[in-house]
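Note that this complex is displayed minus one protein chain, with the remaining chains in position.
The first chain written gets the first letter, and so on, giving A and B; residue counts start at 1 in each chain.
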Amino acid sequence: MSAAPSRPSGGQAALVFPGLMLGAFFVVPFGLMIAVSFFQRVQGGFYEPVLTGANYARFLSLFFGEILLFSLGLSALVALVCLLVGAPFTYLLTRLSRRAQVPWLVALLAILSLSEVIIGFSWSTLLSRTAGVSNLLVALGLMASPAAFTPSFAAVLLGMTYQALPYCVLVLYPSFSRLDPSLGEAAQTLGASPARAFLTVILPALRGALAATFVVVFVFALGSYLLPQLLGRPQHWTLSVLITDQAIYQSNMPFAAAMAVFLVLASLLLVSLAALFGAKRAGGAA
Amino acid sequence: MTRLFLALIGLFLAAPVAIIAGVSLNAQQSLVFPPNGVSLRWYAAIATQADWRNALLTSVSIAAFAAALAVAIALPIAYALWRRTTVVGRVVQLLGVSPFVLPPVITALGALAFWSTAGFYGSSFTVVVSHAIFFTSLPLVTLTLGFSSIDREIVEAARTMGADERAVRRTILAPMIRPYLVSGFAFAFVLSLNEYIIAYMTVGFTMETVPIKIFNALRYGYTPVMASISVLFVALAALVFGLVARFGDLPKLLGAWERR
């Protein structure tokens, strides 16, 4: 009937263009990558479509097992540090007036969007002997001579935390800012100090969101592809770094693809774990 | 106590930027801090040195096209889902969000495999398309939020006053969605500007974007321009997000409840 407010197909034709684009340039490449992971490497070229399990077999060695374990451990550590710093920070941030929040949010977004190359460059500068903080410490008389703090594991951890902290805060931001402010106030009228109210009331009330954020930041850290390379030693390389290295410098796309498939599986497993926590984190992922 | 904690976080966030800002002021061709003399020559060099200027122009044009394409992909999805939630719509939405949620090397490697197989490896449009796909989720988030802010009764009111579907789109949806469209574009633009790995795996051997150029400079010879252009990028991001905040409601855009 023509008086119907919207035709049954209302607006669905609009999905054709985005569907085609995402199908052609995300689904097909993604599928191709999975296919390539079963193909044979061609020296000097990309791959040839000959089925083989060699790429996975090679991956299932002690060396790559260690790298996978190191990647997971490092990412978990980064997520943990981010959460320990980010949760109280986000709480304090959302208690500020909206006007006062804006500059913080702008700064967080600016750092979040910053190229990994730039983050790596600035941290290696900050931790270097020639231009780093050690010069400041020497000037203050706290150190005898400037020293380099990079490459080191601590530098990798610091750089990755710097990269992931804004992400962590912005993921936590919706749940914290939607939290009823009277919750903390109620706890304080019942005799809890602000810090105690935060620990005993706010954090438990948001434990679902915190658990989900941990996983999401974990996956984010897993994606870091340059910082371990720029700030660490070869033994600090992660799966993402190795995939890049294999694809570009070793020209071994099938092997890189096999590792990528592994990375996707690990990420999906973690993301579905996050979904299991059932935290509502509408928006904010930007 | 609160102030001290916030100040420490602020210091942590600002420190690397402050260092490269200091380094960028060096009067000589060296990366030392505190700087040896103060000069703005490395900022001028961004414009005067052809290789850096070209890298900047390349990055900006890629980002502009990629962000526009990302918005063009995201807008119909958000619109269709707002009109009616269907399984197909949900699936397309999931596809739009997935690339950004997965580690970036995945999209990068997929792009490398795809474009090299298709025979377009190294062509400039490949990075535009792959960036657009990767960043679709940003305008998708802002636009979905924007559409959800349009109460259905608003549209019905317009219809009772004589607006047909086209008039509703032109007089109600377009003006109400515009701020979310602009901020979605801005997010995608800034992130595309800064993106390294996908750009590297699609056009890394044929073109130089700013992040690629900085990375190459890191490996094959430092220059203070690396620092000055990094500072420029930080400033650019802060400016864009500052404008988004100035003309929109940034807390709401990031998921806080509507201001009452």
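The rule is short, and it goes like this: a contact is a pair of C-beta atoms (placed from the backbone, for glycine too) under 8 Å apart; a residue touches a chain by one contact, two chains touch by 3 or more.
Methods note: contacts and distances are computed from a predicted model.
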item: Protein name as given in UniProt for the chain not displayed, "Cell shape-determining protein MreC", "ABC transporter ATP-binding protein", "Transketolase" or "Cation acetate symporter"; value: "ABC transporter ATP-binding protein"
item: Given B:G37, B:G119, B:G162 or B:G221, the one touching the chain that is not displayed; value: B:G162
item: Touching the absent chain when the full complex is considered, from B:V101, B:I172 or B:L218; value: B:I172
item: Interface with the unshown chain - residue positions in subunit B; value: 151, 153-154, 156-164, 167, 171-172, 175-176
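As a working rule, only the chains that are shown with their structure count from here on.
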item: Distance between the centres, which are taken as Cα means, of subunit B and subunit A, whole angstrom; value: 16
item: Interface residues, subunit A side, partner subunit B - complex; value: 5-6, 10-12, 14-15, 17-19, 21-23, 25-30, 32-33, 36, 46-47, 85, 88-89, 92-94, 98, 101-102, 105-111, 113-126, 128, 130-133, 135, 162, 165-166, 170, 173-174, 177-178, 219, 222-223, 225-226, 230, 240, 243-244, 247-248, 253, 256-257, 260, 263-264, 267, 271, 281-286
item: Subunit A-facing residues of subunit B, complex; value: 2, 5-6, 9, 12-13, 15-17, 19-20, 22-23, 30-34, 72-74, 76-77, 79-80, 82-84, 86, 88-89, 92, 95-96, 98-114, 116-117, 129-130, 132-133, 136-138, 141-142, 145, 156, 159, 187, 190-191, 193-197, 200-201, 204, 210-212, 214-215, 218, 226-227, 230, 233-234, 237-238, 241-242, 245, 250-251, 253-257, 259
